[in-house]
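Not every chain is included here, but those present sit where they belong.
Chain lettering (A, B and C) follows the sequence in which the chains are written, and residue indices restart at 1 in each chain.
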Amino acid sequence: MKFGVVVFPGTWSDRDCGWVVDQVLGHELTYLWHKDTDLGGCDCVILPGGFAYGDYLRTGAIARFAPIMEKVGEFADRGGLVWGICNGFQVLCEAGLLPGALIRNASLEFRCEWTNLLVERTDLPFTAKCGERDVLRVPIAHGEGSYFADPATLSRIEQRGQVVFRYCDADGRVVPSANPNGSLHNIAGVINTRGNVLGMMPHPERCSEAELGGTDGLKLFRSVAENAFKVLVS
Amino acid sequence: MIARVIVTPKPVVNDPQGLTVKQGLGALGFTEVTDVRVGKYIEVKLEDGSEHEARRRVEEMCRQLLANHVIEDFHFDLEQEHKRR
Amino acid sequence: MSIKSVDERRLREVALTPDEYRVIVEQLKRAPNEVELGMLGVLWSEHCSYKSSKALLRRLPSTGPGVVQGPGENAGAVEIGQGWSVVFKIESHNHPSAIEPYQGAATGVGGIIRDVIAMGARPVALLDSLRFGPLPESRHHFEGVVAGVGGYGNCIGIPTVGGEVFFEDCYASNPLVNAMCVGLVRTDHLMRARAEGAGNSLMLVGADTGRDGIHGASFASVELDEKRSERRPAVQVGNPFLEKCLLEACMDLSHTDAVVAIQDLGAAGLTSAVAECAGRVDGAGARIDVSRVPRREREMTAYDVMLSESQERMLVVVRRGREREVETIFQAWDLTSAVIGEVTDDGQLTVFDGDDQVARVPVRLLTDGVPMRRLVGLPPEPPYGLEVDALPPLADVGATLLRLLASPNLASRRGVFRRYDHMVGDSTVVAPGGDAAVLRVKGTRLGIAVTTDGNGRYCHLDPHLGAQLAVAEAARNIVATGARPLAVTDCLNFANPDRPEVYWELEEAISGLAYACRMLEVPVVSGNVSLYNDSGGESGIYPTPVVGMVGVMDDYGKRLGAGLRAEGDFVLMIGSSHNDLGGSEYLKVEHGHVAGRPPGLDLTRERAVHRLILSAAQSGYLHSAHDCAEGGMLVALAEACLLGGLGVRCPAMRPEPPLRLDAAFFGESSSRFIVSVPSRAMPEMQSLARRHNVELSLLGLAGGDIIEFEGQMKVSLSDLRTAWESLIT
């Protein structure tokens, strides 16, 4: 299994994701430079966290036009696994690979803290190692992570089960007090209809080792590493 | 040529910033304020050319980059030479 | 050439005194031209030259076994083992933050990061030490500064893992914003910003140059006056995104041998960067051409370019003939780079604007020519004393605790540090919220602990002792995590030293720092001085030396947190309590006084306590450790409970006379820790304490969800938490 981690100018979770892939999971890793025009034969592309192009204007707005993104789009169209984390999620929404948009946190503040995520889909290559309605402890770190979609889109993605993670309390209850940013329906992560492009605001790479306070994020990395074939053969 | 682009959050989108500004103004005693929306103002200077063409190009810039149609509306003015209002 | 030939107003503009001007004329054997005058003005400012404090700073110990770079470079460096060194420095950005809190704080963070990059180190952590006037009046400043620190640090992707926030009247017009950056480098890759090798090229990289902050450095050295607004353009807007690219490009650069040195551009911009780089090498000079400097604005003069303080720029000394390689690296990050001159061996800084020579000044005159100012210190009237015996007895322990926890100086800082990305880098193994933060050094078991500390109130009451207490407190925070204190960086924030009582405070504080650093064997490897913090005609700030400290542990698996961990653990107090109510938060909050003598400090005992904690941590006897600081024992105990989510049940506190009950609960005696110990380790812990000759007393047993001292107080954790989190809006 080979992971490709995209590096835009201003990306900073690249090394953290790389560290988990390479040092914790022991899988093959390649960094994909934003100016590159091929994906180096990787099986899963990670768009990591950061402030690509400073997140100026809007998060992800400029990054989506980077040369590498054209290849990421083609790869996604062929069914390849694309995983946007934090800024990566924002880029995927801007690029139209995922529905909706991420707007300023309701608090208007950047938030870096632990959250609980209710896992609503376990039939995906990204979540296959999670149990039904698992609650994962995963940190967030963003100022613009409030998920928005217009009412029609929102009800469509809900109907189709495209919401993969929702902010919840420690007992798995999806309540307003567990929502750190004002996301509609407490949405923390969504998948495309085909099931191969995932975007999520929380940072699983920050909780993939016990010394960092938790290992729930590793479940997602493991899921991908061991289940990628499911999508590729579909 | 100068384009003055205004990008505003769509009415259906929450505008926490607008709300906060409104509260801030209220706290300062500006109680006559009934609503505030906060958007972006983008001033784009262009090499001179036909206005028609410029309009087409700026429209394109807005669609592609300056505004996100999921959450934002935009409109703009063009002016031949730079003079501040 | 007489002084009359130069307009006095012009001299004031460049912040030079007539005497200093005379020295310049003598040394140059001619009158300086405009550009030269501007260059000398900024470099001879207090901010750049340390002309009022340099003599005193020599008292600080700066060498020690691990020190690989002491003061004099962009940042200090200390070896931590396995080929790694930690590089760090603290710096103030008080004046800009007073005017524009967000951008002032943001560019302060940006500036200190570049100091660490210049050493070839990768920045791995930021800390911010902040002081404001009281809330709610200072909320605007407080919010703006916190947003600015986060705005820069979050965007550039360096975790902000620690700091402090204090509120006190004396900072109302003079908020303090000190930022510290910590980096890691392989010791054999450590760089020094020395302009070696005549003929080597000088390249300017990063942002284009605009008319930003011209005379910012001299501005930082004068009291903020009523005409602030006239100087407002001195505020700069930072670009953390560009600095992130600059950072990565410099990291790429430090892996090639095309580069001799990297120097950041900070206060006094290009003038200072070139002069400092050349000044570090005997006989070196430089020739630069300002017409080759990429500009952001049109019609900039040589004067503007030499004095611009535009952010996010670096000067790179490149081996002759290797310029292309450097350019290529910067191009990859879409950054401009330009060859602007070369290193010479004539000891002169010569500036051209195209073909015209516009300045030529000996490098030594710029960097070391300023006459040191000899100021006099006179002790002020001693602050009025405190009659401890006259204080009414403690009425309601629980209610007092709740008020203290809710007071702005003791309330939880979660509302601050959750606005900072403190996790990026996947290295933060002890997060902010307790004492020091701990970062692991990836690829090893090494952990580094980092903290900033300083209590202006103590220093106001006794600067010598207060400064010692700052060092001791920082060391305690390091030790509480299980790390050994390694070295210090200090930021000296003072009022106008031309006032004898302020200069006296400065002298006393520096002596106190020096003494404590010697006793605790923590050399001072870098630092910064910020004077003239007294705008608005008030008496100015309390003397506020801030101590940034770094410690190391060999195995971060043995790190300790501050929060209680297990039900049934013994909760112990290490060290002994005295009637130390002087300068305490209790005295201020409950009795409205800032008075008395700060807590006594015996540094030999302090060391013994550290050794005990470290050896207990090493042996695995401890589940948690937290030092007693502001608010005293009961506040520390409450924090340990709240951080761990566990209560504690204690027998009544019956202090032995003459120890008062209020002092036992809320006194701020030094050299104390609250630790929790699993019952099986108690016998070992006790014998260890005896061996180190340190007092150990049992406070109670961990468990439940209340804090109780039998018959004296009983408060639920949830009530305590509500009070403690009062600052979170």
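Points worth noting:
Basically, a residue touches a chain if its C-beta (ideal position, glycine included) is under 8 Å from a C-beta of that chain, and two chains touch if they have at least 3 such contacts.
All values derive from a computational prediction rather than experimental measurement.
Chain composition of the entire complex in this structure file, expressed with the shown labels, reads A x1, B x2, C x1.
Operating definition for what follows: only the chains that are shown with their structure count from here on.
Centre to centre, using the average C-alpha position, chain A and chain C are separated by 36 Å. Averaged Cα coordinates give chain B a centre that lies 41 Å from the centre of chain C.
Taking each chain's centre as the average of its CA atoms, chain A and chain B sit 30 Å apart. Shared interface positions of chain B, defined as residues touching 2 or more other chains, are absent. Counting only residues that touch two or more partner chains, chain C has none. Chain B makes touch with chain A in their complex at residues 9, 12-14, 16-17, 20, 40, 64-66, 68, 70-71. Contact residues on chain A toward chain B in their complex (touch as defined above): 57-58, 61-62, 65, 93-94, 100-101, 103-108, 146, 148-151, 182. Remark: chain A residues 9-13, 15-16, 19-20, 23, 49-51, 53-56, 109-113, 139, 141, 143, 203, 205-206, 209, 211-213 touch chain C in the complex.
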